[in-house]
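To start, the structure under review is shown below, and the notes come after it.
Note that one protein chain of the assembly has been removed; the remaining protein chains are unaltered in position.
Let's turn to subunit A:
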Amino acid sequence: MTLTVEAHGLTKRYGSLHAVNDVSFAIPGGSIVGLLGRNGAGKTTLMQLITGQELATTGDVRVLGENPVENPRVMSTLCFVKEAQKYPEDFRVRHVMSVAPRFFPNWDAEYAERLVDEFRLNRKQRIKKLSRGQLSSVGIIVGLASRAPVTIFDEPYLGLDAIARQNFYDHLLADYSENPRTIILSTHLIDEVANLLEHAIVIDDGRIVLDAPVDELRASAVTVSGPASAVDAFVAARDVMHHQTLGGLATATISALSDADRVTATAAGLEVGPVSLQQLIIRRSGGWTTEEVSA
């Protein structure tokens, strides 16, 4: 499998702040990858480095094997949908759709028009008069219809309600199935996108704290709950990631159980339940704390 985006020891410093700190990863081609982390963790800086909009302080980033900075070959393969995309002053919705083919060689105009209708945008509307949600819709349409080999969405759904977001996810999946490409989705709505992702990269305080297939992550932990004494007895010899009690009841998050262990747990009157990707990431990345720095 070819690698679309690779970073080696990538670092971006602003004065004394390490926005991205010695980061290395490799994103295989044709997958949907989640770039997850808290606000201010370094996600946007990392995407700016990938898209050649920022120069690395040290280290190296490659897109389809090449340095993205001022590289027209790489630029023509990239589409970066930003949280706050700026458009020329007098642009209307239809202008965005008509200039897009100049930036994106794979632009599908017919698909874009269909999306404009589905997201209920008025083609004559001035961009600066759009609501926050409508502006997000424009970005989503550009990202999807660009069909760019590497498409990056940075928190693309500000102001969008749950239905519009679901609409976006459905289109993303359907279009990705038809036209496989690399999609990097930066978000903090982890559980909403969990099933769409093949791979998750979690960044905290400028460093990568988790980089794994989502399937593997989900399979890596469970919760057991029940009477506190039974829970404590069951988890005594295990690695407990999180423990909570309420009266005489307890819930513990532990590493995955074998089928035999599940039977034992059930026989002991315990309930074995799932851990959401979001919970798991919070547990595995030290609760979004700064442990990584002091370590």
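Definition applied: contacts are C-beta pairs under 8 Å (C-beta built on N, C-alpha and C of every residue); 3 or more make two chains touch, one makes a residue touch a chain; residues count from 1.
FYI, contacts and distances are computed from a predicted model.
Asks: I notice the complex is incomplete. Of the names "Chemotaxis protein CheX", "ABC transporter permease", "DNA-binding transcriptional regulator YhcF (GntR family)" or "Protocatechuate 4,5-dioxygenase beta chain", which is the UniProt protein name for the chain that's not shown?
Replies: In UniProt, the chain excluded from the picture bears the name "DNA-binding transcriptional regulator YhcF (GntR family)".
Asks: Of A:F25, A:F119, A:F153 or A:Y176, which one is in contact with the hidden chain?
Replies: The one listed residue touching the chain not shown is A:Y176.
Asks: May I ask you to list the residues on subunit A that touch the chain which is not drawn?
Replies: Counting only subunit A, the missing chain is touched by 31-32, 169-170, 173-174, 176-178, 180, 195-198, 214-216, 218-219, 222-223, 259, 263, 266-267, 269, 272-275.
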